[in-house]
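Only one protein chain is missing; all other protein chains are in place.
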Amino acid sequence: MIKIGIIGAGRIGKVHLKSITNNVPNAVVKAMADPFMNEETENYVKSFGVEKITKDYKDILSDPEIDAVMVCSSTDTHAAISVEAIKAGKHVFCEKPVDHSIEKIQAVADALEGTNLKFQVGFNRRFDHNFAALRKAVDDGRIGDPHIVKITSRDPEPPNPAYIKVSGGMFLDMTIHDFDMATFLVNSDVDEVYVQAAVLVDPAIGEQGDVDTAIITLKMANGALCVIDNSRRAAYGYDQRAEVFGSKGMVTDWNDTVSSAIVLDENGLNGEKPLFFFLERYMQSFTAEVCQFADAIENDTEVPVGIHAGMQSVKIALAAKKSLEEHRPVKLSEI
Amino acid sequence: MIKIGIIGAGRIGKVHLKSITNNVPNAVVKAMADPFMNEETENYVKSFGVEKITKDYKDILSDPEIDAVMVCSSTDTHAAISVEAIKAGKHVFCEKPVDHSIEKIQAVADALEGTNLKFQVGFNRRFDHNFAALRKAVDDGRIGDPHIVKITSRDPEPPNPAYIKVSGGMFLDMTIHDFDMATFLVNSDVDEVYVQAAVLVDPAIGEQGDVDTAIITLKMANGALCVIDNSRRAAYGYDQRAEVFGSKGMVTDWNDTVSSAIVLDENGLNGEKPLFFFLERYMQSFTAEVCQFADAIENDTEVPVGIHAGMQSVKIALAAKKSLEEHRPVKLSEI
Amino acid sequence: MIKIGIIGAGRIGKVHLKSITNNVPNAVVKAMADPFMNEETENYVKSFGVEKITKDYKDILSDPEIDAVMVCSSTDTHAAISVEAIKAGKHVFCEKPVDHSIEKIQAVADALEGTNLKFQVGFNRRFDHNFAALRKAVDDGRIGDPHIVKITSRDPEPPNPAYIKVSGGMFLDMTIHDFDMATFLVNSDVDEVYVQAAVLVDPAIGEQGDVDTAIITLKMANGALCVIDNSRRAAYGYDQRAEVFGSKGMVTDWNDTVSSAIVLDENGLNGEKPLFFFLERYMQSFTAEVCQFADAIENDTEVPVGIHAGMQSVKIALAAKKSLEEHRPVKLSEI
Partner (left out) sequence: MIKIGIIGAGRIGKVHLKSITNNVPNAVVKAMADPFMNEETENYVKSFGVEKITKDYKDILSDPEIDAVMVCSSTDTHAAISVEAIKAGKHVFCEKPVDHSIEKIQAVADALEGTNLKFQVGFNRRFDHNFAALRKAVDDGRIGDPHIVKITSRDPEPPNPAYIKVSGGMFLDMTIHDFDMATFLVNSDVDEVYVQAAVLVDPAIGEQGDVDTAIITLKMANGALCVIDNSRRAAYGYDQRAEVFGSKGMVTDWNDTVSSAIVLDENGLNGEKPLFFFLERYMQSFTAEVCQFADAIENDTEVPVGIHAGMQSVKIALAAKKSLEEHRPVKLSEI
């Protein structure tokens, strides 16, 4: 039984607490820390049988019984806490992005060097049933050599303007998932990025120096071409699709809905909207990623999403920012 | 070049005139007859290059240049004209149903006996791209031995009450196509029929002694079971689907629409209604059936829908009527 | 917090144990009983925090802290245990069918008379996301007055021959779910049943006096017509679909799959099979039904599937058996 400490009791920390307790057979949450831990949260956490509840994450790092930590704190603390945890000899599952700074991510990579510790980044979408099926089709050779990757990623609603400011911009906050998806689907790094973007959803986003609509072209290291289209607001819900086209065919998917029911009446055919909220859409993936993390620890095998992926996705995001600013294609080697 | 005479210049006669002229490469319409031929119709027919236009169909039967006739007159004249045409040595394409009376259909079969003439019944739906694909899947063994056949056949609007009276009732007028489809899809005659029916669409239909909604169970001679569901009125248009389930799998289809466009908005997914009008839905099949008729003549091969099919469908319809009246399963051998 | 005792630690008892513990917020499993309780099962049950584990279900009935029991024992004990539980003042959730005998179900109904206890039957499919959406469309008036109900229910594999013998036959064992679904979808009892059935899957089933393929027509009390098609073996998995057609339109659904991925290659379009195993397909519904049971207790409201539904489904099944034997439509009033 792997003993886990969760650092950060916000939304995603609670998601992991519940899914580990209910659905990860070889792991148990022993401790949970949050600087803002209050009575309500404490009671909630206790109801899952967590033994140690604290405001100080160092209590977790110093606990010799804890095998692994989930870093679910605010983004700006991910890298530092990860390094501390590694130094304390803990396996680490770190929410995405590891950091906005290449240097800080590199510091985590350096800390890992020479240890036998597992470090997994929380790119949960790789574990989504639909996207995992796409990758499997590629791995199984069903589409031949990949030529074109297409990712549609549209949020149901923009974040509030205050968040936009601290988010690092759309590419580091939202598209970073898609950058990781691109590398995942065809198992390749990225060479070059070009961005065409605009403010079409909300002028307030533009006023903060960010964009809300984008088409991003990637040249993959394996020669494939990739395009991502993003919007901060899809009126019909959360739109998350991908397609991989290759020498032998293509594989594509469709959004999940609550049910498959369709009504046919004098107005035509009417089906349901995609699931609106990311926790509905991706709940299964949050469980699956931690199951694989626990298995990697138990069997001493490679984690499915390591520090290289954490670094690559941020590099692509930074190249995208530069492409937007300089209005030209930008090589990842420039970052 | 097969020279064709069309008897009957109503809606379906005109459909054949146009499709033969434009799309049947080895046939030409040389003559057209209708007792109510007027100037407008005559001009229309002439525009297709038809040489002989007449009020008397006997002018066609006596024309030695005519190879084949299309019997598109009113249903009560189909059998008699077919017999005359056969006696005049013409191949015959007869619209469905051949007649409502078993005896009259038998008379046509008797007339054909010993001749080498082709006789095809106008069950056009067999030639529809979707239904033909279902049959092909069955023939190719993709579903194994057929166990269950399901046919959904719902009209967009009921006929006017006056027509109901002379139609012979829903089973002879509308379901007859579905009876033929059942025998076609699994290439088998029918043993037994059971009807559960109701008047749910329009009480006026009930007042004329007919039904407008039905579920009809068939026991096929090859052991498969079949169910047909009928309604005289589907608010969303013409609903024409089928499914064949067997030991290895199943094949099913969906209705045709004008386009494949779907809109996703805050109300969900919205697609188009099925094509509403039978001439839109089945136009391609009207051409295909005559192409095969012409080919059967040219190559002296079997027609795809012969007098046996014409007889079988009417027998099933009469058994269905009897089942409705006597509220019990009825064997075809009782008819 | 509603305290629940589960009677029967077989497959479905364990399903309820897990789903109540993890997903029913206002209920907790306090006790579990099974005459064959062994160490392995005991350890499994304990891991969910169950306090009392026993071989004798009477230990549960006599525990004053227990509010409600789940009757998950073998079918032949459902009715008797239910009556005992009611007499002990417990709310009851009883797996389907309540019994094969009308008299024994009536005894349960009689026991309930005059009490304020909740009694729910485990027709879980009503709570399935797809079927619930169909019913909601009907309730919302989107299809108008229901005219035709179609239910497709095909198992992935036949039960083993030994089970066939004790199962009560296909109608009581398998179709009973579909009978309940018919009454659920249009919220109506059934008037009359007609069965056309065959042995097409496995002669061994026929040798035990049962059938494996059937088309069953129901005349609903509200005038609608219904057809169910059953097979004991669908090569492609578990096929569970329904359609309701009415005066304003229709609503239909499709099977669930693991993912929405489709591959297009030189062989055409390839998508996934339906989920194969009923526990995969219906897991969400097992949680939903117990949530509603717990809510009905907490709020003293009506249960969603009461003893009337438990009785109705068995009556339809018995009428179906009679129809098959006597080869004629059978009224429910004859049962």
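First chain written, first letter: the chains are A, B and C, and each begins at residue 1.
The rule is short, and it goes like this: a residue touches a chain if its C-beta (ideal position, glycine included) is under 8 Å from a C-beta of that chain, and two chains touch if they have at least 3 such contacts.
These numbers were taken from a predicted model, which means no experiment stands behind them.
Only one of A:I102, A:I215 or A:L279 touches the chain withheld from this view, namely A:I215. Checked against the hidden chain, the listed residues A:K55, A:K248 or A:H308 yield one contact partner: A:K248.
Counting the whole complex, the residues of subunit C in touch with the unshown chain are 235-236, 239, 262, 264-274.
For subunit A, the residues touching the absent chain in the complete assembly are 144-145, 147-148, 150, 152, 154, 192, 194, 196-198, 200-201, 213-215, 217, 219, 223-227, 229, 231, 233-236, 239, 245, 247-250, 327-329. The chain not shown here touches subunit B at positions 22-23, 129-130, 132-134, 137, 142-143, 248-256, 258-266, 272.
In this text, only the chains that are shown with their structure count from here on.
Each chain gets a centre from its C-alpha atoms; the one nearest the centre of all protein C-alpha atoms is C. Residue numbering shows that subunit B and subunit C use the same positions for more than half of their mutual interface. When C-beta pairs in contact are tallied for every pair of chains, the largest tally goes to B-C.
Measuring from the averaged C-alpha position of subunit A to that of subunit C gives a distance of 39 Å.
A separation of 42 Å divides the Cα centre of subunit B from that of subunit C.
Looking at subunit C, one finds that residues 248-250 touch two or more other chains.
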